[in-house]
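Data first, discussion second: the structure below is written as structure tokens.
Only one protein chain is missing; all other protein chains are in place.
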Amino acid sequence: MAKQSFKLRDVEFNNRVLAASGTFGYGDEVKHLVDVNRLGGIVTKSLSWKPRDGNAPRRIAETPAGMLNSIGLANIGVHNFIDEKLPYLRQLQTTIVANIAASSVQEYCDVLSLLDTQDGVDAFEINVSCPNVKEGGLSFGTNCEMVREITAQLRALTKKPLILKLTPNVTHISEFARAVEEAGADAVSVINTLIGMAVDIKTRKPKLSTVTGGLSGPAIKPIALAKVYEVAQAVKIPVIGIGGISTLEDALEFLLVGASAVQVGSINFVDPTAGPAIAEGLAAYADKNGLHDVGQLVGAMDSNIEFSVLQSWL
Amino acid sequence: MAKQSFKLRDVEFNNRVLAASGTFGYGDEVKHLVDVNRLGGIVTKSLSWKPRDGNAPRRIAETPAGMLNSIGLANIGVHNFIDEKLPYLRQLQTTIVANIAASSVQEYCDVLSLLDTQDGVDAFEINVSCPNVKEGGLSFGTNCEMVREITAQLRALTKKPLILKLTPNVTHISEFARAVEEAGADAVSVINTLIGMAVDIKTRKPKLSTVTGGLSGPAIKPIALAKVYEVAQAVKIPVIGIGGISTLEDALEFLLVGASAVQVGSINFVDPTAGPAIAEGLAAYADKNGLHDVGQLVGAMDSNIEFSVLQSWL
Amino acid sequence: MAAQHIVSVSSQEEVADGLFLLRFRSKQIAQTSLPGQFVNIRTSDGFAPFLRRPFSISRVDGELVEILFNIVGAGTRLLAEKRSGDTLDVLGPLGVSFGYRGDFDTALIVAGGLGVAPFPLLSSWLQREEKQVVSFIGARSAYQLYRLHLRNPQYATDDGSTGAKGTVVELLARYLDNHRVTKPRIFGCGPTRMLQALSDFAQKNNMECELSLEGDMACGIGLCQGCPVERVSGHNGQKKYALVCTEGPAFQCRDIILS
Partner (left out) sequence: MAAQHIVSVSSQEEVADGLFLLRFRSKQIAQTSLPGQFVNIRTSDGFAPFLRRPFSISRVDGELVEILFNIVGAGTRLLAEKRSGDTLDVLGPLGVSFGYRGDFDTALIVAGGLGVAPFPLLSSWLQREEKQVVSFIGARSAYQLYRLHLRNPQYATDDGSTGAKGTVVELLARYLDNHRVTKPRIFGCGPTRMLQALSDFAQKNNMECELSLEGDMACGIGLCQGCPVERVSGHNGQKKYALVCTEGPAFQCRDIILS
């Protein structure tokens, strides 16, 4: 049987398929529906210092082969997480990645420092698609120097794997990937949701209370795949591919373009067993193709064209 | 019956639904399938100075609710266009918008100057999603000053309506819209395709010969709608909404967020009669809602939230 | 307990103009469903539509589970095309049930339009609990009313084509003027505007009232945080929102703010 596990620093993941932040709760909601230990890891809902109520309804709108959300990072806050959720997560046989959201660099540091001392938190994923109150609510994630700064400060605070989750809503995502690599990140997650919106024709109101929201699901897979490819060509640290992954074939596409692992997001809402099924599918595929390690698929796409010319003459 | 027409400068369009560049050929391919005079206008395939063969196969790949293309701006060149296509287009009762692509600012100017003298070319749409050879193939469209420069130079060369077609593959598309407004553009078309890719699992090769291509179709509609809304909030010149529009409801969404007109693209491949059907649907909708002008729907979305906060807390 | 079931459709009927009754076989769901709970159904094995669709468990008959629905869009259109023998991917039973037990004698069921869906199941449970039941059923017009397994049904239609003319809440109010009801508890389900009116009525007359809500849902199982309903502040701890899918769909009307 082909090797499935992979490592970030000295932290081992059972396999290369994780549940994406905000699409798998805190891992306990579906424990009766799926054996979460069959996942490579669980990325928690984004955690902020204080609990967040989130945005007013309506928070969800369906779109062709996808969905929009404006949850507003509703979460129980890092203290409640430690008290109520971590005891359950700690005893799981899968890797726990705490995802952190914040409205100031200081808040990122505070949440991470507190979690860093907690047994059961194996790694960190930093969600920079958050409004910077200092900058009047403009997203940290679209400011390369800000993302570099956040990475550098957090790097100084932890020896656990530090994963920066990048937003696709920028011109050259590879610049951001290089910046966080230089600042000491162990990996990058690509991508978070794309900005989108939908209007209710009958009421003539935006479907989401926040007007725009984040687009996810199969519809964005081709965009995510191109972003992952661009980043994988630009940096040496591992890339975790995210965006519309719903089937084994989807996951294979991401590995082939250079993702070392993948996260499944919106598909969890339709089928919470998709992650483990894809993980086992990858192992079976590797065996069938005579590979001793699923990792041999990473970057195995057969192409000699590098990224620079790719924007040409669409 | 509600008014359907609208004007750019002194050029009148029958209605607010045009056929998008590259998705309706030169207007003559489907003359037996659809009455093209029922369109508000026809935007030609992008025209360059010399004929272009385009990219090697494979140029097309289907994706969830959309498609990728890497046609490579295959076109007959501006001279053949004038000789072979314009005589037919000239005698149509619909407005002809010549779309121009180029690999240098000079080429943009040459093609436009030549077409400006041609009777039958009513307006121009400039495709800036093209590689700038001077910049090693990097797209003009992602460089704001370059787009401003192109606009200013072309503005000096024509009194016909000048429409700049913007790429969505940038962080803040509204900056580009403001730049071209300042440089004298009469309108902006939003959006061109998003960069995407797909991999063939069996061959492990990219599905497109150019690895990445342009994503279009219903899948991108929520993204296009958000970009159109962002731009409509930022500029006073008319915005032409493009991206996944396939039904009357889709077109209404774009008008409500601020598009003065729309273009139908990929849906033409599935149903070349979609454009006229949507145009007539808009007129019927306006009548049913007691409007004297379809234009009353432009920007009529019922929302008091302005764009700045829209990227917050996805 | 909630689980993912691949079930087989046993029948599909259009019981009234545009109103469909779908039966599927699932011993587990049939035996574990409580009144007010729902199932989340995958209407396509592709991505059109992408998300599941939630439906109240309307009635249980042996190993058969019934849902009642009308065609709204793509998902319900596909569901209406299912035929006996087709398989269906069903997640359920989900959500919190109505308070069918406890300190009340008479259940006043108030349903607007498709809001009737959860009440046949509730009625059968109320029967076991030996509660009195009066059912008030409102619809836009007669053709939408189909004789359900409801006890003491009273009908109201907007156009008066069947039963009383007017809203179902007015019908309830008139009934209570003319009848002596001991220890009542109201159970409501229907369009938000109707639930609002019912909630106001119940609180004005401080009557116990439970409402079953329909909000947009992405997952139905507490993963997405997509289905909030605002709480009456202070109430039940300081959280501003409750999740309809896991803390509902049934709520005490005094606990929530309908929007």
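As written, the chain order gives the labels A, B and C, with residue 1 at the start of each chain.
As a convention for this text, a contact is a pair of C-beta atoms (placed from the backbone, for glycine too) under 8 Å apart; a residue touches a chain by one contact, two chains touch by 3 or more.
Values in this document were obtained by computation on a predicted structure and should not be read as measured data.
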Query raised in the report: Shown chains touched by the missing chain?
Result: A, B, C
Query raised in the report: In the full complex, which of C:47, C:125 or C:201 touches the chain missing from this view?
Result: C:47
Query - Candidate in contact with the missing chain, chosen from A:34, A:65 or A:170 - result: A:65
Query raised in the report: Looking at B:84, B:135, B:182 or B:271, which residue reaches the missing chain?
Result: B:271
Query - Contact with the hidden chain (one of B:54, B:120, B:137 or B:184) - result: B:54
Requested in this report: Pick out the residues on chain A that sit against the missing chain.
Outcome: 64-65
Requested in this report: Could I get the residues of chain C that touch the absent chain, sorted low to high?
Outcome: 44, 46-48, 74
Report summary line: Contacts from chain B to the absent chain lie at residues 22-25, 29-30, 32-33, 45, 51, 53-54, 56-62, 64-67, 69, 71, 74, 217-218, 246, 266, 268-273
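Everything that follows uses one rule, which is that only the chains that are shown with their structure count from here on.
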**Report entry** Taking each chain's C-alpha mean as its centre, the one farthest from chain C
**Finding:** B
Report summary line: Averaging C-alpha coordinates per chain, one finds the centres of chain B and chain C separated by a number of Å equal to 47
Query raised in the report: Do you know which chain A residues sit against two or more other chains?
Result: 64-66, 69, 71, 217-218
Query - Shared-contact residues (touching 2 or more other chains) in chain C - result: 47-48
